[in-house]
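In what follows, a structure is listed as C-alpha cells, so that the remarks can point back to it.
Excluded from the complex is one protein chain; the other protein chains are retained at their positions.
Note that the chains are named A and B in the order they appear, and that numbering of residues resets to 1 at the start of each chain.
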Amino acid sequence: MDNKLIVSQSPHLHAKDNVRKIMLAVIIALLPSLVLSFYFYGIGALVVTLFAVFFAVFFEWIFVKVFLKKEPTIWDGSAALTGLLLAFNVPSNLPVWIIIIGAFVAIGVGKMSFGGLGQNPFNPALVGRVFLLISFPVQMTSWPLAGSSRFVNWHFFPHDPQALVDGFTGATSLGVMKEGLKNGDAMAGIMDKIPTHMQMFYGQMGGSLGEISALLLILGGIFLLYRKIITWHIPGSIILTTVVFSGILWLINPQSYADPLFHLLTGGLMLGAIYMATDYSSSPMSNTGKIIFGIGIALLTIIIRNWGAYPEGVSFAILIMNAFVPLIDRQFKPKLFGKVEKSKQS
Amino acid sequence: MNIILLSIIVLGVVGLLAGVILYFIAEKFKVYEDPKIDEVEEALPAANCGGCGYPGCRNFAESCVKADDLGTLFCPVGGNETMKKVAEILGKTVEDKDPLIAVVKCNGNPNVRKKTTSYDGAATCAMETALYGGHTDCQYGCLGHGDCVDACSFDAIKMNAQTGLPEVNQDTCTGCNACVDACPKNIIELRPKGKKDRRIFVSCINQDRGGTAKKACEAACIGCKACVNVCKFDAIVVENFLAYIDPNKCKLCRACVTVCPTNAIWEVNFPPRKIKTDEPKKTQPKKNALENQTKKEEEAPIDLKNIIKNDNKKDNEIK
Partner (left out) sequence: MITKKITRLNNKTRESLNKTLNELYNTQNMLKTFPKGGVHPPENKLSADKRIETLEIPKQVTIPLHQNLGAPSKVLVKKKDKVKVGQIIAEAGGFVSSNIHASVSGTVLKIDEITDTTGYKKMAVVINVEGDEWEESIDRSEAIVSEIKLTPEEIVKKTAEMGIVGLGGATFPTQVKLSIPKGQSCEFLIINGVECEPYLTSDHRLMLEHGKELIIGTQILMKALNVNKAYIGIENNKPDAIEYLTELVSNTNNTIEIVALKVQYPQGGEKQLIKAITGREVPSGGLPIHVGVVVQNVGTTYAVYEAVQKNKPLFERIVTVTGKSLSSTGNYKVRIGTSVDLLIEKAGGLPSDSGKVINGGPMMGKALKITDVPVTKGTSGILILKNDEAKRERIMPCIKCSKCISVCPQGLEPYFLMNLADKKMWEDAEKQHNMDCIECGSCSYICPSARPLLDYIRYGKQNVGALIRSRMKR
C-alpha cells in the first residue's frame, strides 16, 4: 500500500475545538458590544479598536519573528483578542500613540516576555490597560459621553475645538459617585446626576469602550457558556459576591454606599467578570479554585471602589488575584475519584 | 555631630554583639568535614553528570576520600588523568583504565530500512517503544527521536538529519552512560575507545532470523557467521542471529569487516583501505560494495558510517 498506516496512541478521535476557534468565539461574543460602542462613540471607537487590534497582532508578529525566531503565532487569534480586550478597556478618545504603547505593553510585557500563549500569569490586556492608567491618568480618565460624542474626531485632530467643549466628555458613574462622596453629597443626590440603572443596563453611559452595555456583555457570556468556552464558576462567583458584599454595605448605610445593582452595572465589572477574569492562562484550573478566585476579585473590587483612591477597581482586582493563581492552583486540587472512600476505610 | 557618633557607637555595638553570637552558633553547629573532600572535588570536572554512579561530583569525592581502594571508583568524564590527581591528593594509587565511548549499534538509515508505518504521537523514543515496535519493520532499531541527545550533558551525541540516527562525537563523549540509560531500545553500548581510537563493532542489534532481519533492514546483522569463521582470535560470538565482537579479544585486524555481507560491521578511525584488484571470485560482490562505498565517500556522504569515516580521516590529517 502506498500510503502508510498511521500508528498513534489512543484516543484516535479529537474534539472539533481548537485554540483558534475558541479565540474566535470569544471575539464573536464581544461583537455585539463592539457594535453598540460604535453606535454610541462613533468613529472614535472604531479607530481605537482598529489600532489596538492591529498593533497587538503586529507586536506579536515582531516578537515571534525577531526575538523568538519561531513560526508566526498570530493566526491563533489570541493576539487579536488581547488587542480587542485592550480596546474595550480604554476610552474612545484616547490618542492613537497611547494605544500603540498600550498594545506594546500588553503583548510585549504582559504576554511574550513570559513565553507567549498560555504562559502569561497576568491578563495581558489588563497589564496594558493598567500601565496606561498609571502612566497617562488624564487621557485615560476623560470619558467621552455616549451618543453626543459620536462624530467627534478625537484621534487625528486632538485640538479640535469641538472636543474641548465640556459637553463631550465627562466622568463615569463611578467617578461621579466617588467625587460626590468626597464632597460629602448624599447618595440620593449623586444618583440623580448619573444615568439610571436601566440606561446602564442597555448601555447609555460614559466609560470605556466595552463597558457600556451589561445586557450585551451578558448575552455574549451566555454564548460562551453555551459553547463551553467558559464555565459559570468565575463570573458566577464574582457577580454573586459583588451583590452580597455591596448589598451588606448598602443595607448598613445606604447614604454612603451604592446599591448592589449599581455596582453590577457600572464600570468594568461585567466585562471583567465574563471576559477578563476568565482568561485561561491567568485563572485557576480547578472549579473550587475558580470560585475562590472569583470571590477574591469581587471583594477587592468593592473594597477599591468604596475605599480606594481610584473610582474603578476591577482591573486592579483581577491583576492582584492573578498573582494568587499559582497558590490557588497548588492548594485547590480537583476532587480525586475514590479518595474520600479510602480515607473512610483506613 | 553627637548624633553621628551615637549612631556609630550603637551600630558598632549591635554589629559586635551579632558577630559574637554568630561565632558561637557557628562553633556549636560546626560539622566536621574532611578538607580533602573539597580538594578532591576541586580536581573533579564538576559536570555532575552521574556517570560515576553517584548523584554528583561532591558525593563522588566523599566516597573517594572514604574508600580504602580507588579501584572501583572511576570518573568517566575526567578519565585517567583526573583519577591520578585524585589519587595524588589522597595518597593512594590508581590503575589506568581503558576509556569508554558510546557507540550506536544501529545503522538502519532510511535508505536501507524503509518506513512501513507513520508514527503520529509524542516525539520521544520511550513513548513510541511503549506503543509498538517502531515505524519500521525492525523492532530493535533506532527510532530517531533523540532521547539520547536530550540525555547527554556534554553535547556529544547529535542526530544526523540525513540518516535519522544519532552520532557520537568521540572527542566530547565521556562515556558517562547517560545515553545508554536513555535509549529504550538499548542500542547504545559503551565500548573501550581502542588503540589509536580504532574500534570495530557490529552496528546492529537485530535478533531476528536472517531472512526477517534482511527484509526489514538491508544493513541488519543476519547472523550468517561469516565473521565468526574469518576471525582468528575467537572474538566474535553469534547468539540469537546476532554477532557480537568482544572488544577485549578483538585485535582490530578488520577481517570481519570485509566479509560482512550487509556491512553491519563497522570500522572506525582506520586509514582508508587499499582496494585489491585481484580478489577471489567469492568476495566479488563484496568488493563492488566496497567500491561503491568509497565512491559514495567521495561524492556525498549518505550514511553514518561514511560520514564518521570521513570525519576521522580529516581528524587524522590534522593530527
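General observations
The working rule: a residue touches a chain if its C-beta (ideal position, glycine included) is under 8 Å from a C-beta of that chain, and two chains touch if they have at least 3 such contacts.
These numbers were taken from a predicted model, which means no experiment stands behind them.
When the whole complex is considered, the residue among A:Val19, A:Leu50 or A:Val109 that touches the unshown chain is A:Val19.
Against the chain not shown here, chain A presents residues 1-3, 5-15, 17-19, 21-22, 76, 78, 116-119, 231, 280-281, 283-287, 333-342, 345. Where chain B meets the missing chain, the touching residues are 116-117, 120-122, 124, 126-127, 130-134, 137, 139, 208.
To be clear about the criterion, only the chains that are shown with their structure count from here on.
Note on chain placement: the centre of chain A and the centre of chain B lie 55 Å apart, centres being C-alpha means.
Those residues of chain A whose C-beta lies close enough to touch chain B in the complex are 4-9. Put simply, chain B touches chain A in their complex at residues 115-121, 127, 131-132, 135.
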